[in-house]
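Every protein chain but one is kept in place in this view of the complex.
Chain lettering (A, B and C) follows the sequence in which the chains are written, and residue indices restart at 1 in each chain.
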Amino acid sequence: MSYTVQQSALHSSLLGEHEVLALFSEEQDIAAMRRFEAALASAQVPFGIVSQEAAHAIAASIISFRPDMEKLRQGVLRDGMVVPNLVEQLRGHIGATHSSSVHLGATSQDVIDTSLMLRAKRAFAIVEVQLAGILETLGHLELEFGSNRIMAHTRMQRALPVSVADRIGIWQSGVETNRKAVRALTFPVQLGGPVGDLRDYGEHGLALRAALAAELQLDLHEANWHAERSPILALANASCAVTGALGKLGMDVCLMAQNELGEVKLAGGGKSSAMHHKQNPVLAETLVAQARFNATLVSGLQHAMVHEQERSGTAWTLEWMLLPQMIVTAASATGRATELLASIVAIGEAAPQ
Amino acid sequence: MSYTVQQSALHSSLLGEHEVLALFSEEQDIAAMRRFEAALASAQVPFGIVSQEAAHAIAASIISFRPDMEKLRQGVLRDGMVVPNLVEQLRGHIGATHSSSVHLGATSQDVIDTSLMLRAKRAFAIVEVQLAGILETLGHLELEFGSNRIMAHTRMQRALPVSVADRIGIWQSGVETNRKAVRALTFPVQLGGPVGDLRDYGEHGLALRAALAAELQLDLHEANWHAERSPILALANASCAVTGALGKLGMDVCLMAQNELGEVKLAGGGKSSAMHHKQNPVLAETLVAQARFNATLVSGLQHAMVHEQERSGTAWTLEWMLLPQMIVTAASATGRATELLASIVAIGEAAPQ
Amino acid sequence: MSYTVQQSALHSSLLGEHEVLALFSEEQDIAAMRRFEAALASAQVPFGIVSQEAAHAIAASIISFRPDMEKLRQGVLRDGMVVPNLVEQLRGHIGATHSSSVHLGATSQDVIDTSLMLRAKRAFAIVEVQLAGILETLGHLELEFGSNRIMAHTRMQRALPVSVADRIGIWQSGVETNRKAVRALTFPVQLGGPVGDLRDYGEHGLALRAALAAELQLDLHEANWHAERSPILALANASCAVTGALGKLGMDVCLMAQNELGEVKLAGGGKSSAMHHKQNPVLAETLVAQARFNATLVSGLQHAMVHEQERSGTAWTLEWMLLPQMIVTAASATGRATELLASIVAIGEAAPQ
Partner (left out) sequence: MSYTVQQSALHSSLLGEHEVLALFSEEQDIAAMRRFEAALASAQVPFGIVSQEAAHAIAASIISFRPDMEKLRQGVLRDGMVVPNLVEQLRGHIGATHSSSVHLGATSQDVIDTSLMLRAKRAFAIVEVQLAGILETLGHLELEFGSNRIMAHTRMQRALPVSVADRIGIWQSGVETNRKAVRALTFPVQLGGPVGDLRDYGEHGLALRAALAAELQLDLHEANWHAERSPILALANASCAVTGALGKLGMDVCLMAQNELGEVKLAGGGKSSAMHHKQNPVLAETLVAQARFNATLVSGLQHAMVHEQERSGTAWTLEWMLLPQMIVTAASATGRATELLASIVAIGEAAPQ
């Protein structure tokens, strides 16, 4: 039981998902923050807030910028977040001429929230592709085994025989519903400035926010969301929707794979260190554990909606501790479900001719 | 501390909401179940499943039907739900001629889930009206006090002065966002029969479900949702969205009402049994408690997504224990927020001329 | 699905527990509050804080006191709690001569927290007796069926045959462990006065608190616990311990009762409204639902540990909304487990001779 099993070298194949884990690395976090600062300067040019020359200098400088990680680390411990020191380093790197054009009018939260959204957008794009693949595989399984018979179980008791297509249909419905939820997500840019009112941009605030969103290919939320966190909650709920639907599938496979029911035949399966005859439905169990994991964590993000005044240090930190894990777990669940479905050799019994 | 303070005579004014509490009473639950059974018979007539005569007899009989509550109670203890005995009593009341046309092709879950949706639809209609009223009141407060000054606080520290309209704007954004979430809710009918495949209706299953939905003015979910519980989760998430947005408002008012900040002046306010000078911001505190209450309970409904096979006795029972409380709490929060906003005498300070 | 199924007339047999539900009624809450006020006056006599005459008058007056419930209700809505108006009414009832000796030096929280502890003590005494009965029944089942064979299952797969005594042993271990947790509970009196420092009792504060504890047969916590809520959390954790251990038993019985495993034979069992051959393991399912219910709610009480300053209105209200339900659910689970075990006709298979 190592700390953060999702991220460990040994357990990340099972409980993490390489590509999405990488999105939530510090490297990519800081890369996205740099992208924010370059885009902000660039977006300000048409409004005359930053000169074209300064924006070019900032863009060029950000490319060559290599932050001193130890100073960043000390900054986090002092400031509770990475941005103040990152901006300070970046300004130093750019030099006195243009340093005041860096991060102009923005606040740490603009950088951190936008960096999250840039990466969440990519993460959920991966999730969506995997869900589409799962639906395709479910379609294949339905074609191959759909006409087989299986006993419907209600309250874990034998009810009446149905077709395997009926059972698969429940899974399809769950996956389809949550794929729609994922598709409906928006990934809004954050730009509000120190207290959320875009004060340093004069009359151009809203237009600049829209320009920045366009530059970063992000969405626009109807208002500044520094302290109104429904865009964050939407990501958490979508993560739960994915793991919930796949957890239901996993639970069904666990029950079907019981030797006494024998309703599904899986290739592979986990070994025991003590009982060599066993073949454990590890992937199906993992899906259930991941559903319960996200079902647990989402509560904290609901609590984080109680956000004090213009910005809450506590609720915001709590988001950082919970949300990336939930998204990674959702992505991992799509990976495990893909592997689980690929391992299905048979479902149900051929109907009597 | 009495049990279920939301429901108690003493505490329901504070933590419950009369009209919505009543919707989740047993009387209204059984009334909705009777409505389901009458509508089901009636909807079957055009398909020739039930005769017009039987449907009439059932409709008439249901009007005069007075269930034996003690038998229902014993039924719940034996069956884990009220429907089997309710249907048995109803059939007995209707008599041998038409008893087989009662509940024809349906299962307990069809009745229970539909009864929930009939009442949830009315509950959220009330919530939506109250949210609209809250938005209107916020608009009035903005008109009256919006140009006053208030100190923005980030991380609970004084940041920069803003207008009261800026602070109110955050609240408006939260309420508006969650009102949209409430409006987007669907309240689908449930009809699947014993194992969800509408088996007793032959080719007419889907058409009958649509007819039943129309009869009951409910929505259609794309599939049977006996075991795919996203419609339930949507109600829970919407309840949380409401309490989350209002909890943020409540927390802000608690902080603003601190004597040392004095940023809001409230009429009324709670007394202390020991300190007569005190005036506690009880309604604002209640909003925070209700947000945390729903943030806690929603986790259980996410767990309930892990639903076994064609019907889970455990996950379903867990829904019953959690969801009505969450909806009542959302409705109560809209009531408390309405009262809180009405009690505001002043916000912020007049800007210097 | 009626609101608060634990408390409804129909569902309380299944999900509530009559005697413990009654303890958390408003009647018994107010009765315990009256007992507190009488005991407080009486305990103050030896210290000369209240005269013997006043204490007698208060005791007599409390017996004849019938609060105006409508005024109490209005008080709750205004003050967020019942005590300020209750004390006001009580003082009015007692009359001017001794009214100042009522509630002398105490605060609302002293009354509310102590009332809770008086009733929680009785509730957990019931729980403990029921757990002892469950252990006794498990002992009988072990005697009767312990030498039968059953297949051990790990990760829901057949592992190796064991004796039924082995399986029962796991349940016994869980019940025994949590019975010890229940036995180790303390039920401390609360007495701190308005800001927790017993200021109005001079040098007698701590001695008076001890005398009050003795009078009420409650325990002494090492300090005032107005804002340090570990005694509350202990009750929540014990409630979870009970439902957790019984939920594990329930889950095992659900799995054993699957027709395909047939490892347990139960008398009775729930009927379906649509499938007359079915016999659902309702009591076992209920235990699982109750375990998940308490596992969900306990999180909110952990959040309530973050209690502001000398008294938090929000965290305290949250406790009221959650804790009684958890205790009732624990008591109910012991009732359901008792019934479930009594319904067991056979476990496992006779070992081959």
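By our rule, contacts are C-beta pairs under 8 Å (C-beta built on N, C-alpha and C of every residue); 3 or more make two chains touch, one makes a residue touch a chain.
Keep in mind that what you see is a predicted model, and the values were worked out from it rather than measured.
Of the chains displayed, those contacted by the omitted chain across the entire assembly are A, B, C.
Taking the complete complex into account, A:S299 is the one of A:Q130, A:Q157, A:S299 or A:T334 that touches the chain left out.
The missing chain, though absent from the display, is touched by one residue of A:M69, A:V129, A:A184 or A:A214; that residue is A:M69.
Of the candidate positions A:A60, A:L143 or A:M321, contact with the unshown chain belongs to A:M321. Only one residue from B:A31, B:L135 or B:M156 touches the chain missing from this view: B:M156. Remark: the omitted chain is touched by one listed residue; of C:V162, C:A207, C:L220 or C:A346 this is C:V162. Although one chain is not shown, part of chain C still touches it, namely residues 80, 152-156, 159-160, 162, 166-167, 169-170, 173-174, 176-178, 181, 194-197, 199, 222-228, 230, 233, 237, 240-241, 244-245, 247-248, 250-252, 255, 288, 291-292, 294-296, 298-299, 302-303, 305-313.
Mapped onto chain B, the footprint of the missing chain covers residues 153-160, 254-255, 257-261, 270, 272, 275, 278-282, 285, 299, 303.
Summarising the interface, chain A meets the missing chain with residues 1-11, 13-15, 21, 23-26, 28-29, 69, 72-74, 76-84, 87, 103, 106-108, 111-112, 115-116, 193-194, 254, 268-275, 280-282, 285-286, 288-290, 292-293, 295-297, 299-300, 303-304, 313-315, 317-325, 328.
In this section, only the chains that are shown with their structure count from here on.
The greatest centre-to-centre distance from chain C, using averaged C-alpha positions, is reached by A. Computed from the mean C-alpha positions, the centre of chain A lies at a distance of 29 Å from the centre of chain B.
Chain A and chain C have Cα centroids lying 39 Å from one another.
For chain A, the set of residues touching two or more other chains reads 153-156, 159-160, 255, 299, 303.
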